[in-house]
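Left out: one protein chain. Kept in place: all the others.
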Amino acid sequence: MAAIYSLYIINKSGGLIFYKDCGTKGRMDTNDSLRVASLWHSMHAISQQLSPVNGCSGIELLEADTFDLHCFQSLPGTKFFVVCEPGTPHMESLLRYIYELYTDYVLKNPFYEIEMPIRCELFDINLTQAVQSDRVALLGR
Amino acid sequence: MAPVTPRSGDAIFSSIDRVNAELFTLTYGAIVRQLLTDLEEVEEVNNLLDQMGYNIGIRLIDEFLAKSGVSICVDFKETVEMIAKVGFKMFLGVTASVTSWDADGTCCSIILEDNPLAEFVELPDTCQGLYYCNVLSGVIRGALEMVSMKTEVTWTRDVLRGDDAYELQVKLLKQVAEEYLYKDDE
Partner (left out) sequence: MIGVGKMKQYSNVLDKPLSKGKQEVSLTAFAFLFSELVQYNQTQVDNIAELERRLEDAGYAVGSRVLELLCNREKGNRRETRLLGILSFVHSTVWKVLFGKVADSLEKGTEHEDEYMISEKELLVNRFISIPKDMGTFNCGAFVAGIVKGVLDNAGFPAVVTAHFVPIEGQQRPRTTILIKFADEVLKREARLSQ
């Protein structure tokens, strides 16, 4: 079964506001995860500029030998991305679902300050359920 | 990513979780009462209600986009129409219409046919300067700002003040370009 390695959420200015390891592989310490986030933020922006097509919204999928990186950026500018085993299916749906979880359990929480790191128990609980492989398969339908 | 077809306000409203409007109305009333007790001037209450609305708007926009399937807002005109037709329906269950566009398409009016915030409400003599529903103008301003449109939103008609409808004027001040400039992280 294809595995999800990790999940990231970065705010409009490129700051990492959420990071989660989803398995034993590809784990990263805090510094590395921050580095990946800011690097991705820049690459994403550069890709928009480099694109020969007008109105390009940035890289959606990066395929490497050992991993895939799927990215979804909301219109207001928050980026959600997932790093997973090459060829893992349903990642777009998963990202959209995570976006919905974010609108529910992060944005509606009076104790969450916008653009700041996400520490919301309910978001964690729901996210953990969502990335379980059987749930991901359901999202694909 | 495959584009998702935008859904109608009615379709979304009937598919999402809903609550009794009276809980909403009375809770809003409790907020307004607290502000009137805590603050001295009615004008300050107006400002704070608008600020609360703004805070809601900058968060609400994400859900609007996630649930409506709207993925890109082309121009101001289209965006305002979307907010009125889909947004008001999906969040408040009411229909709103857009009228009075000016020639260059940067100013218009949103008219509400119904307003759940104001049910049960009558302004007492001491609060005649109150824009009771000011939270709504803040929501629109906040939501539009998140999609790069700086606006000014003001009440032009208010049933609670003796007018025959609820009417908000939405004026585009500045449309910031999609790409953001690089700046050092704070």
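Think of it as A and B in the order they're written, each chain with its own count starting at 1.
Quick note on the criterion: contacts are C-beta pairs under 8 Å (C-beta built on N, C-alpha and C of every residue); 3 or more make two chains touch, one makes a residue touch a chain.
Predicted model only: the values in this text are computed from it and were never measured.
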- Of the candidates B:F91, B:Y131 or B:W155, the residue in contact with the absent chain is B:F91
- Cross-chain touch to the chain not pictured, restricted to A:S33, A:S47, A:S93 or A:N109, is A:N109
- Message: List every residue of chain B that touches the chain not included in the displayed model.
- Response: 13, 16-24, 26-31, 33-35, 38, 48, 52, 55-56, 59-60, 63, 90-93, 95, 97, 99, 111, 113-114, 116, 119-122, 135, 159, 164-166
- Query: Can you name the residues of chain A that touch the chain not displayed here?
  - Reply: 104-105, 108-111, 119-123, 125
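In this text, only the chains that are shown with their structure count from here on.
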- Task: Can you check how far apart chain A and chain B are, centre to centre, with Cα atoms defining each centre and the answer in Å?
- Result: 29
- Query: How about chain B: which of its residues touch chain A in the complex?
  - Reply: 1-2, 58-63, 65-67, 71-73, 146-147, 178-180, 182-183, 185-186
- Item | Contacting residues of chain A [partner chain B, same complex] | 12-15, 38, 45, 48-49, 55, 60, 72, 74-78, 92, 96, 99-100, 102-104, 107-108, 114
